[in-house]
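Before I ask anything, let me first share the structure, which is written out below as structure tokens.
Of the protein chains in this complex, all but one are displayed in their positions.
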Amino acid sequence: MASLDCPACGAEVPLRSAAMPYAVCGHCHSVLLRDDAGLSDIGKSAVLPFDVSPLQLGTSGVADGVRFDVAGRVRWGWEDGSWNEWLLACGDGRVRWLGEAMGQYMLLSESTDLLGEPLLERFAQGDAITVGDTLAGFTATDVKQVRCLGGEGDLPFPTPTDWTMASVDFRDAAGASLSVQRDAKGVSAYVGRYLGLAEFAPRNLRQIDGWALPVELR
Amino acid sequence: MSPRLFLFGLWCLLLLLASAAANYYAWSPFADGSRSGSSAIYGPTHK
Partner (left out) sequence: MTAARVIDCPNCGGSIALKAAGYSITVACRYCGSELDVANPDVRLVTEYHRAMAASDLPLGARGTVGGTEWEVIGWLERSDDEARWSEYLLFNPYAGYRWLIHADGEWSLGTMLTSEPVAAGGDSVEHDGHRFEREYDPVSTRTDAVVGEFYWRVKAGDVVEATVFSNGGASLSWERGPDEVNWTQLDALPGGSAVRDAFVAPGEPPAGPAEAPRTPGQFGRKGASASRPRQPAPELAPLRQASDAEDLGKLTGMAIGTSFLLVILGLVFGGSGSAVEQRLTVYAGQPAQTVTLATLTLKRPYQAVTVTARSDGFVNKWVDLDYSLVDRRTQRSIDAYGLMEYYAGRDSDGPWTEGSHARTTKFAGVPAGTYDLMVDASAQNWSNPVTYGSAWGSTPSSADGGESEPIALRFRVKPGGVFVGNMLLFVLLTFAPIGIWIARKLHGAGGYRS
């Protein structure tokens, strides 16, 4: 794996994904921008709170027939909780996200197809979406104001701690999911579905004291 | 095997045993026996 030295503290920063412009130094938590010159320090990321996710940077697996490596993570928080979004660097060169909350996993890819729907156009203009609103077969099940709590690894965007968004989760009858976010820069949408952890045959999961890997994950 | 299935199985078994007994004793409520001349209604049954 390629690596560069952190300009802020000198530690080695492994680069898991060739395409990600940002990386977070694991030692000093500086957010680093990768450019032709190497890495430049553009600020600090918050220290991620401890959590018990079975995923870690370097976990690999298969999703939609494509191999992936977990290259980065962003943690989002809201008034009553927080969750992880793991960045998957995939073998087909595309980027996917794995949302992890309450023990449930959502595989998501960015999609612009639904942004033209009236509900989302109004959302882009500042209107609210409420639980129960429907859109293309999906039903809104969750509406929250969220804040970025920090990141680690390789990322496609910097993770400043003042980054806030309105986030809406949709579900349909078949287990498909839609996640829509609005921040100061606009609206983005991610489409995907719920998976069980065993469905993407993960390797190199985090070892957690006191817990053995369940049979289906070995 | 739910309780419902089990109870119905017992019911079917009960009916089979009752049927076997009825067959052994050649019992039937539909037989014409014991209708003797003294108690039967004679004559045509045409309206």
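Order as written gives the chain letters A and B; numbering starts at 1 within each chain.
Here, a residue touches a chain if its C-beta (ideal position, glycine included) is under 8 Å from a C-beta of that chain, and two chains touch if they have at least 3 such contacts.
Since this is a predicted model, take the numbers as computed values, not measurements.
Chemist: If you put the missing chain back into the full complex, which of the shown chains would it touch?
Modeler: A, B
Chemist: What chain B residues would touch the chain not displayed?
Modeler: 2, 4-5, 8-9, 11-12, 15-16, 18-20, 22-37, 40, 42-46
Chemist: Using the touch rule from the top, list residues of chain A that touch the missing partner.
Modeler: 49-54, 77, 79-82, 84, 102-104, 131-132, 139, 141-143, 171-176, 194, 197, 205-215, 217
Heads up, the rule we're going with is that only the chains that are shown with their structure count from here on.
Chemist: Roughly how far is chain A from chain B, going centre to centre by Cα mean, in whole Å?
Modeler: Their C-alpha centroids are separated by 74 Å.
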